[in-house]
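And then chain A:
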Amino acid sequence: MASKKESCVGSHILSLITFLPLLGALVVALLPRGGHAALRGATLVFSLANLLLSLTVFGVDPSGGMSFKESAEWIPTLGISYGLGIDGIAMPLVILACLVVPICIATTHHLRDPSRLKEYLVFLLLMETGMVGVFCATDLVLFYVFFELTLVPLYFLIGMFGGEKRIYAAFKFFLFTAAGSLPMLVSILYLLWSYKQSHGAWSASIADLRTMSLTTPEQMWVFGGFALAFAIKVPMFPLHTWLPDAHVQAPTGGSIILAAVMLKLGTYGFIRLGIPLLPQAAQAYATPLLVLAVIGVIYGSYLAWAQDDLKKLVACSSVAHMGFVMVGLFAFDKDAVRGAMLQMLNHGISTGALFLLVGAIYERRHRRGLDDFGGLARVAPGLALALIITSMSSIGLPGLNGFVGEFMIIAGTFKTQPLFAVLTALGVLLGAIYMLQMVRRVCYGKPKSEEAKHLTDITPTEKLAFAPLLILMFWIGLKPDFLLDKIGPAVDAALLALGTTP
Partner candidate 1 sequence: MEGLIQTIVLAPFVSVALLFLLRRQLPKSAAAVIGCGAVLVPFLCTVAAFFQFDGTPVTATLTQWMTGSVLNVPLAFRLDQLSLTWTLVVTGIGFLIHVYSVGYMHEDPSFVRFFTYLNLFVGSMLCLVLGDSMVLLFLGWEGVGLCSYLLIGFWFDEEENAKAGQKAFVVNRIGDLGFLVAMVLVFKQFGTLNIADVNAMAAAQAATLDPTLVTSIALALFVGCCGKSAQLPLYTWLPDAMAGPTPVSALIHAATMVTAGIYLVARMSIFFAMSPTASTVVAVVGCATALFAATIGLRQRDIKKVLAYSTVSQLGYMFLALGIGAYTAGVFHVITHAFFKALLFLGAGSVIHALHHEQDAMRMGGLKKYLPITHKTFLIGSLALAGIAPFAGFFSKDKILGAALYSHGLPQLLGVFGLITALMTAFYTFRLYALVFHGEERFGHGAHGHADHGAHADAGHGHGAHDHAKPHESPLTMTFPLMVLAVLAVLGGALSLPHFAHFDMLGKFLEPIFAPAYAVLGAPHEHSVAQELGAMLVSLVLAVGGAWYGFSKFSEGPGKQAEHSTKGLPFLLENKWFVDEIYNVLVVGPMRALSHLAGFFDRLVVDGLVNGVAGMVRSAGGWIRMMQNGALHTYALLFILGAAYLAIVLL
Partner candidate 2 sequence: MSVFHYYVVAAILFSIGAGGFLLRRNLLVMFMSVELMLNAANLCLVAASSSFDLARGSSFALVSIAVAAAEVGVGLAIIIAWFRLRPSVDAGDLQELRG
Partner candidate 3 sequence: MDPELATTIAFYVFALLAIAGSVGVVANKNPVASAMCLVATFVAVAGLYLTLSATFLAAVQILVYAGAIMVLFLFVIMLLNLSHETFEGISVRRTMGGAIAFAFIFISIGLLWGTGPKPGEAMSVRPGTGLEIGRTFLKDYVFPFEMASLLLLVAMIGAIVLARRPKLVGGDR
């Protein structure tokens, strides 16, 4: 009896991970509004349980195929199914998404509107369902549904709990991403339709769609639709302006989720859909995308350097870091793509941690200016230490996570695109500049005002929230193999469609 139950759970583990937060959201929604401890506790229980469950997907098939597959009919007349599955590419992202949510709960003690804690937590759990769903979906339409589902809770998280210009920021975020997803929907419909044309039956399964061969011009159009949606999410150079606004205005938890997971939807989309489904178009678009990505790296770094606002600085650094990922992705070199996959995760960890810390600093004084603090290393040494380590991870200091990804990207890209690799490497230098001057202005020197002299050091809650990220920084930095072993074959499988790569 027990074993039967066990296997039942085992075969539906992805559904469980995807929808347990939704159940949690329902439960939390039914709890009384006033009981903050109960609300937080329930959310924490659900998210931690989900985190534990999500660890099981670490046992993903190391040969690169989809594991934990599930399939059920959904809209059979159009071949749309409820298909879940996970491989080495999605696995770390799923775990990251599940890890980030409990961390976000730790940041809810300083909400702008504490009376609406309940909504915050419900949206958080809804987010989790959406994020996990995107990474697990093996059906194109299901992917789209989850992709869009992530939009709504984040919109409310920003719009309800954000800073002074939250409505503007939330609206901008929503419009940008929605503008991107509509062309994607058209592309998806076109794919489904042309599958029907060529195979005579409807199917929205990504695996089925891979068997279809479109002509190059068709691919170009379809890829264009996908690329727009994903490039906005990443975000790539000219489409990045929503990000600083969203990050600056978002509450700490929103920023963390945005940085850690939401931006990955773009790059994940490219590797999961763009490249395998539309290989010719991906190759044709590679150079323009690389150019934009490199511009993103350098331009984002310069932007970050120019900022006087902590959150904005970190947000701009996101643009630069995600540029790295895009460069690695479109170098079409196996090492570079592995590096890009790892860098996605690294960015999630480092930037997530940065936002956690910056949020913690902000909540102490409700100031974000680089020059509002000073001497943090003396005033709040724990916080400063955490900030410095995270900055080092972010600028790719060897021994910490950032380096492994960056190095693999640059080394791999150099094999196929030497020029872009060298230009990308400039980002390493610029990263050091803006991060270190941030650290110097915030942590070193003398406190710049009387208030800056009296800040609470890192609290136990913050420590607890930061600890897993810190461990991951060192772990991935020193022993990335535990992930690379799983990522590698999956990347090879994804790049199979390109055919010609080494």
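By definition in this document, a residue touches a chain if its C-beta (ideal position, glycine included) is under 8 Å from a C-beta of that chain, and two chains touch if they have at least 3 such contacts; residues count from 1.
Here is how the candidates were picked: all candidates are chains of the complex that A comes from, given by their letters.
Because the structure is predicted, anything quoted here is derived from the model rather than measured.
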Could you check which of 1, 2 or 3 is in contact with chain A in this complex? 1
Residue positions on chain A within touch of candidate 1 in the complex are 172, 175-176, 238, 240-242, 299, 302-303, 305-307, 334-335, 338-339, 374-375, 377-378, 392, 397-399, 403-404, 407-408, 410-412, 414-415, 418, 421-422, 425-426, 428-429, 432-434, 436-437, 440, 443-446, 478-481, 484-485, 488, 492, 502
